[in-house]
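Here's the structure we're looking at; comments come further down.
Note that one protein chain of the assembly has been removed; the remaining protein chains are unaltered in position.
Moving on to subunit A:
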Amino acid sequence: MGILFEDGNFSTFYHGFLQTIALSALSALFALLLGGALAAFRVSPVPVLRVFGTTWVTIFRNTPLTLLMLTAVFALPRLDIHFSTFTFAVIALSVYTSAFVCEVLRAGINTVPLGQAEAARSLGMGFGQTLGLVVLPQAGRTVLPPLSSVFIALPRNSAVAGAFSNAELFSVQKVFDEKGYPIFMTFFWIALAYLAISFTISGAFRVLEKQLAVAR
């Protein structure tokens, strides 16, 4: 039970924990920005942007994350693109998650009655204003529950990065295994840590939902 508190294991575990949080937080930020832009592309009146958005979502939502990570770490350097493996992991995770964020946001946009956009138009607002001031604020509230699912999945997806030179939470398991500790205890602590992260995120979203709730 106490394997965490012997033989310097705690610092290994703690660094893995921080690495998972850093990976997830940065990727969440970029995925949100990227996903927002893509959702705007997909509902925009410009055909080229719509095609770009659709292609992006189709490719990255349907490619296994491991493959994306592998491409980032092994194919990009062959094209003379060199980053740290942490950056590569953030790129792969954001790109992957952005496709899901985009679709969630698009679903939210579709829930906003068409009359709202038409009313905004008739007041003389352009596409950007209609989307940014009228549609997205309403859509954003609706999509909080599915968005929380996407962002709870993200830290767990980040476990894949451990296979590509990122010492994150899940890869700590290998360190302990090499030292010969029983696998069950190792997984117990790791599962507990992931649970803590997931609960924090779902709690934050619950608070947001309460704050932004609106009677329709």
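By our rule, contacts are C-beta pairs under 8 Å (C-beta built on N, C-alpha and C of every residue); 3 or more make two chains touch, one makes a residue touch a chain; residues count from 1.
Heads up, the rule we're going with is that contacts and distances are computed from a predicted model.
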Name under which UniProt lists the unshown chain, selected from "NAD(P)/FAD-dependent oxidoreductase", "Protein-methionine-sulfoxide reductase catalytic subunit MsrP", "Glutamate ABC transporter substrate-binding protein" or "Membrane protein YedE/YeeE": "Glutamate ABC transporter substrate-binding protein"
Residue in contact with the excluded chain [from A:Y96, A:F151, A:F164 or A:Y194]: A:F164
Missing-chain contacts mapped onto subunit A: 73-74, 77-78, 85, 162-165, 167, 171-183
